[in-house]
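I have a structure here, written as structure tokens, and I will follow up with some questions on it.
Every protein chain except one is present and positioned as in the full complex.
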Amino acid sequence: MISDSIPRPASAARQLFLARSDFDALIGALRASGRTVIGPTIRDGAIVYDEIESAAMLPAGMGDEQSAGRYRLTDRGDGLLFGYTVGPTSWKRFTFPPQLNIAEARRAGGVAFDQPPVEVPQLAFLGVRACEIAALAVQDRVFLGGQFTDEDFRARRKAALVVAVQCTTYSSTCFCSSMGTGPAVRGGYDILLTEIEDGFVVQVGSPSGAAIVTQLPTRKPTHAETGAAIDSVEAVRAGLGEPLPMAGVDERLKQQLENPHWGVVADRCVECGNCTMACPTCFCTASVERSDMEGRLSVTERVWDSCFDVNFARVAGGDFRGRPRDRYRQWLTHKFSSWMDQFGSFGCVGCGRCIAWCPVGIDITEEVAALREPASDARGGSHGDA
Amino acid sequence: MGPGVAERLVPSPYALAEIWRETADVWSLALEPRGRDGLPAAAPGQFNMLYAFGVGEAPISISGMPEGGGPLVHTVRAVGNVTRALCEARPGDVLGVRGPYGSSWPVEAARGRDVVVVAGGIGLAPLRPVLTHVIAHRDEYRRVALVYGARTPADVLYRSALERWRSRFDLHVDVTVDSAGRGWGGNVGHVTDLLPSVPFDVADAVAFVCGPEIMMRFAVRDLLDRGASPADVHVSLERNMKCAVGLCGHCQLGAEFVCRSGPVYPYERVSPLLGVREL
Partner (left out) sequence: METRSLDELLGEHNFFEGMDPRYLTFIAGCGRNVAFHPGAWIARDGDAADSFYAIRHGQVAIEVHSPRTGALVIQTLGDGAVLGWSWLFPPYRWHFDVRAVEPTRAVQFDGTCLRGKCDDDPAMGYEFMKRFARVLTRSLEATRLQLLDVYGEERAPAGAAATEERPLGPRGG
């Protein structure tokens, strides 16, 4: 559901209980409605979002241990279906595909241009976290809020049912509370699930969600069950601790563009672009031309790109952002400063993916904290041109 | 057919009516729409994305407007894959054009005032529509001046147009080159050397500056030193552009999407951004 919603507080009257043993009924109902279910599943030692056909494909009993530059799956020894946080992939790849054909040119005599046919699948996103709902809302503003809109994104967003899940655990890399995006889900969902010991407290968020939930073997939750649901979210909030001070960071960063600390970070950054790929809100793309061997058909493909690419800002007159420190500065200042001017919010939702998946463990919250203040001697001088 | 990205990412077919060489690596292309009416009317300073089959797109300023009573003209310097392919096109070839995009030189706001046009190298191309417009509405403007700098005499663009403009009594036109052999007979020196002898009222003039970024910086500085207001000096910036609709992220300068709020800006809007190296 496209999020222009005002967050709605939980209403006890609309809550239901679904036993864990009946979870397949939810997946079955989603599939029966003509949707492909995308949900968390294990691949290559990580929990990623991919097509799932039954609850058996969910990473039951698995947890994750994340820190700067580190991600490990763990065995929780329980039966929880959603006892982990976020993995390297995000819902971005389904609303904003890594590759998309955007124009076709056919040459036969002259040249004719056309829009290529695109199939938008009906999907259900199963297991969307609060930070991810915020990321989808950020994408809504980027792709639908300006003078030019991305209609492919609009169609995919409309075609995806959002089954959100309250986080009942957290990683050291999470900082949603600092960005105001979590840990609790507030709106932006069709169905909301909170996992407790024996099953799920279920909340309906839209008519589409209601149409699915009515088919499920639910009952009214007990007082203890609704209490446990509230408590588990509260425990996450408490565990996350004091939120980092983010107010005014966008304005302060504008004064820090020449801070020598950029050079310090650049000495560590290897310009791999993992952060931009894992980030659920990064939206930079490039155009690639792919033509057939006979020279009769040429397709323009839009592909994900990264501002860390050395050619990203290159023009015939020279390279803008030729140094790693300039590109790192672009990434961070876009996310925490320019984005605010462009779209009215931060680009970051505090999911922590860039921290876990950075091969050298750069923690963006530490870098923001280091940069929000004017350079001090204790931070060390510039290491010269990186 | 299912939904795709916005229609405006699909080019319109334009036939190459004529192509001619301006300098060693610069060509001008005259394009005519095939079939349908063609793209919306453009304003001076705007650009189109030009597409070469099988190679890709490049953002190129419009250097000749159909509204002026002629074909759509783009002046292209062959520096990369796409621009080389465009410059190798032959009459009859069909290219893709989408646009017009971007902001334009404020020629309307300049009415009743002195106009100073400062161009360097191929920067004269996006400024030519300004000259065409001002000359077509000459009595709406006060004093009008063009100073233009090129690398060598062989790199002077639009030479016959320059000579025509220079022969008018109601235009101040001065041209210089960075270096020349003896046959040139004209000015040798940097384009900023020509500014002191341009007569204009700093309190009531509008300046349009376009060229390599270094040249623009020094020309703007000289104009401001003379007393022009940063709100009345306009520059055209260059950034890497792929989509031209503010969605691909490449053209950002600080928070500005140069393809949308630019490429033409009043200097006061971009001077803090231009002051930060490698932004």
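So that you can tell them apart, the chains are marked A and B in the order they are listed, and the count of residues begins at 1 in each.
Keep in mind that, in the parts below, contacts are C-beta pairs under 8 Å (C-beta built on N, C-alpha and C of every residue); 3 or more make two chains touch, one makes a residue touch a chain.
Just so we're clear, the structure is a prediction, and the values are computed from it rather than from any experiment.
A.B. asks: Kindly state which of the options B:G120, B:G246 or B:P266 is in contact with the chain not pictured.
C.D. replies: B:G120
A.B. asks: Out of B:V10, B:A30, B:A43 or B:V76, which residue would touch the omitted chain in the full complex?
C.D. replies: Hidden-chain contact among the options goes to B:V76.
A.B. asks: In the whole complex, not just what's shown, which of B:A180, B:V202 or B:L273 touches the removed chain?
C.D. replies: Missing-chain contact among the listed residues: B:A180.
A.B. asks: Using the document's definition of touch, tell me which of B:R8, B:R34, B:R111 or B:H190 contacts the absent chain.
C.D. replies: B:H190
A.B. asks: Which residue numbers on chain B touch the omitted chain?
C.D. replies: Output for chain B: 47, 49, 54-61, 63, 75-77, 79-83, 102, 120-123, 125-126, 149-151, 155, 176, 178-182, 184-190, 192-193, 196-197, 210-212, 214-215, 218, 236, 238-242, 251, 258-259, 263.
Convention: only the chains that are shown with their structure count from here on.
A.B. asks: Centre to centre, by mean C-alpha position, how many angstrom separate chain A and chain B?
C.D. replies: One centre to the other, that is 40 Å.
A.B. asks: Considering only the defined contacts, which chain A positions touch chain B in the complex?
C.D. replies: For this pair, the touching residues of chain A are 100-103, 105, 107, 110-120, 142-143, 146-155, 257-258, 283-289, 291, 295, 298, 300, 302, 305, 307, 312-317, 320-323, 326, 330, 333-334, 337-339, 341-342.
A.B. asks: So in the complex, which bits of chain B are touching chain A?
C.D. replies: Per the touch definition, chain B meets chain A at residues 1-13, 15, 34, 51, 53-57, 77, 79-80, 83, 94-96, 212-213, 238-240, 242-243, 245-250, 252, 254-255, 257, 260, 276-279.
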